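Of the protein chains in this complex, one is absent; all others appear in place.
Chain nomenclature is as follows: A, B and C, assigned in order of appearance, with residue numbering initiated at 1 for each chain independently.
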């Protein structure tokens, strides 16, 4: 590699390799697959480690595997910070590399990368007492989020979520209010007959949550007539609490599909404009189809519909002023329209 | 403030301050935030108060905090009644102020405000025996509804709910009927083997509700073969009972989105009429977008679609010939089309 | 009532009275309300009757109330059979009255009416042993379905259900297949460790149903590692089983709304054709709106959208043959189109 000496070129290459592989880039793909595998393995290791019997047997292995994986993740992290300046949008902006890097460090992806390794170092240097040790271990599992970088299918879900944030917030607030009333109501119904389970409104919340989410563990249930009547009412309300986010999500997805297909329909419309579909247009449509993630079946249906439309009659257009013959249609292509001259 | 002496002006100002702050009105915003904080704090206080151990420690604090908060809520309530005559729609109507105020007192918001303070006074003057005391405490929690006044995101949810009230009512009635049949059916299956848990149809309802809402506490379950077979059937029916409101909600939300976007599409359509998008039109579209709560992403997609449409062949869109000013199609109605004579 | 003697007129009147009241028909309304009240009361009576303590106190009252209500229902039933020949569609057909009546007797409504009274007579004349007695009592509750005759809001739900019957059937079949595999799978996992709870595939079905419907009583749960792993998988599948009918219902409702609004939009489109909305058209739209059960808010939005559309330009039409000037447009109203003569 003659560019090994050329710093920027090398940095650029590093960036490419670390980013999701562009088709044909063997090395980059290998690195991606390797990192994904490592993430999954280390997560599995953390899980198995929590099984006493397994831990007893392979404690050393787990430890050294953790050390190596953290080492690799650390190198990855540092390389990413170093090479981030090569990203497309960073290229444009002309702020100092330090600024670019510090900005990257505050990005979601970078923070996840940091959280994936930090707990280990804390544990090494025992910055905290044993008490916190366990939480640090739990934190290590957050490295599974490193996978989000490689999965594109999250995008639509996150989009849908972001776009309906306010609706979800409202639904969640309603849930909290209803939960509060349910908990306090049940508290006042059951407190005396079950002072242990419904010792306070706070304690009753456990029941309220498990009921309003229709989980219904059954470890805490009303026993008084009033409590059961109130509880029955709450179970019904719970159905509504579940229906709310579901309804919002369902409509949000429909919306996404509708807009996506509209996009494709318009493109098809345009392609069919002149009645025929050139190979060129076909290719364009295909690429758009894949870009939008529309399945072949749906796409065919849409095209069929468009074709249908073609058989309905086109209009004859008035493209010139009947009196002075001035070309009216401006930039719209209506060249095939007959010339109409005024008397 | 020279208008301090001027009664109506002062009353008007009071009204403004109590209402949701219009942008720039510092004092009003401060009051809003203050009241919201107070509502939340007093609710939290009521919850913590129910925890015996905490109550023992801070009983006095809780009491005095309650006193002050109720005092403030009372003042707020009175001021609202006094200043309600300044509301926009009250301004128009020319009924007596007394009428206006009594009408306001019967509004949902006013009743909530009253319920937020009334229990305290009842408890103070011990109008009821201790037995009711606990219920009065529960009532105090209703003051959380005072928040609804400040949250706009409820509107869409309430709209959706109102518009499908009949459908929800039908779904609820169906639930009741099915619940009744399930309860009585299970009663006749399990009564003999579990006389304690299924002592009567009324008692069986507890099982019916927890099953049909898919909560399934499991504190009451059939044990006979017949009961289990019937119960299994009911669990399946229960899925339907949950699907019904969810389906209604989902379609209702979709409907809302569809209408909302149609509105935006039409506006965009109109804006694109002449092929170009003026800064003025852009501004209008943006304001509409925010008004409708459409996210930027969706809006862009809609606009993109509209732009696409522009490329399909267009008809003469001008009402007058740019050169000779000849009236081409007036208000675009067919009747306005110029007469064209042949030789 | 001079027509008291006139048989057919009297029968016609009876029919009107028993049917849902047409606006203004006082007597009919009274009868409707009375019957609805009686149905509800008798249902409540049956429920309370099942509570031993209450039954002990008021046994006699329950009995006599049952006697009278059954008597009234019987009279109602007979009158309905007698007067059914007056129904609109029976009027047309010229088959014998006997045929009409027997046909009516086989209608859903008539069978429900019969089921509402039959159990009582069976119990009176003790046609069955005591064993069946309890089931007969249960049957009496079916009279709640008599209410369906009076509730219009069921229609949309029933429509939706009918129109997606095949989809629901498929979903139900899938549920059965999955349930079967879940049950047998769990049987082979847990049979040995819990021979009591998972004694056979049939027994395991109880667990399978409560899990796949996400009810999850918890009275029967796997304890082996394999069983728990398999069970966890089934819980996830269960979510799908719940999602299926919900999804079908949601899309079905959306569909209904879409078609309904299309109907209204077309009407509005037509009304706006000439740019203005006459009071006459407004009235038509309003009646349609109520008929379709569209809420004012939605209707306004639709109308607003339509109005928007009006501002996009109309086309100039070619209504005559350019060569011979023959009127081409046939029955379509294009009278305002300019005459175009050929050279």
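We adopt the following convention: a contact is a pair of C-beta atoms (placed from the backbone, for glycine too) under 8 Å apart; a residue touches a chain by one contact, two chains touch by 3 or more.
Keep in mind that what you see is a predicted model, and the values were worked out from it rather than measured.
*Asks:* Going by the touch rule at the top, give the shown chains the omitted chain contacts.
*Replies:* The chain that is not shown is in contact with A, B, C.
*Asks:* Among the options C:44, C:239, C:283 or C:297, which residue touches the chain absent from this view?
*Replies:* Of these options, the touching residue for the absent chain is C:239.
*Asks:* Which one, A:234, A:252, A:271 or A:285, makes contact with the chain that was left out?
*Replies:* Checking each option in A:234, A:252, A:271 or A:285, the one touching the absent chain turns out to be A:252.
*Asks:* Could you tell me which of A:10, A:206 or A:230 touches the chain that is not displayed?
*Replies:* A:206
*Asks:* Where the complex has a chain not shown, which of C:93, C:193, C:266 or C:287 is the residue touching it?
*Replies:* Among C:93, C:193, C:266 or C:287, only C:266 touches the chain that is not shown.
*Asks:* List every residue of subunit C that touches the chain not included in the displayed model.
*Replies:* Contact residues on subunit C toward the absent chain are 159, 162-163, 166-167, 169-171, 173-174, 177, 180-181, 184-185, 187-188, 191, 199-203, 211, 214-218, 221, 228, 231-232, 235-236, 238-240, 242-244, 246-248, 250-252, 254-255, 258-259, 262-263, 266-267, 269-270, 273, 314-315, 317-319, 321-324, 326, 328-334, 340, 342-343.
*Asks:* List every residue of subunit B that touches the chain not included in the displayed model.
*Replies:* 214-218, 246-247, 250, 254, 313, 334, 342-343
*Asks:* By the contact definition given up top, give the residues of subunit A that touch the hidden chain.
*Replies:* Missing-chain contacts on subunit A: residues 43, 46-48, 50-52, 134-135, 137-138, 141-142, 144-145, 147, 151, 153-154, 156-157, 172, 175, 205-206, 209-210, 213-219, 241-242, 245-246, 248-254, 256-258, 261, 274-275, 293, 295, 297-298, 301-302, 304-305, 308-309, 311-317, 334, 336-343.
Throughout what follows, only the chains that are shown with their structure count from here on.
*Asks:* Quick check on subunit A against subunit B: do more than half of the interface residue numbers occur in both copies, making it same, or fewer, making it different?
*Replies:* Shared-number fraction below one half, so different.
*Asks:* Taking each chain's centre as the mean position of its Cα atoms, how many Å separate subunit A from subunit B?
*Replies:* Distance between chain centres: 28 Å.
*Asks:* Where the CA atoms of subunit A average out and where those of subunit C average out, how many Å apart are those spots?
*Replies:* One centre to the other, that is 39 Å.
*Asks:* Which residues does subunit C have that touch at least 2 chains other than itself?
*Replies:* If we look for residues of subunit C contacting two or more partner chains, we find 214-218, 246, 250, 254, 315-316.
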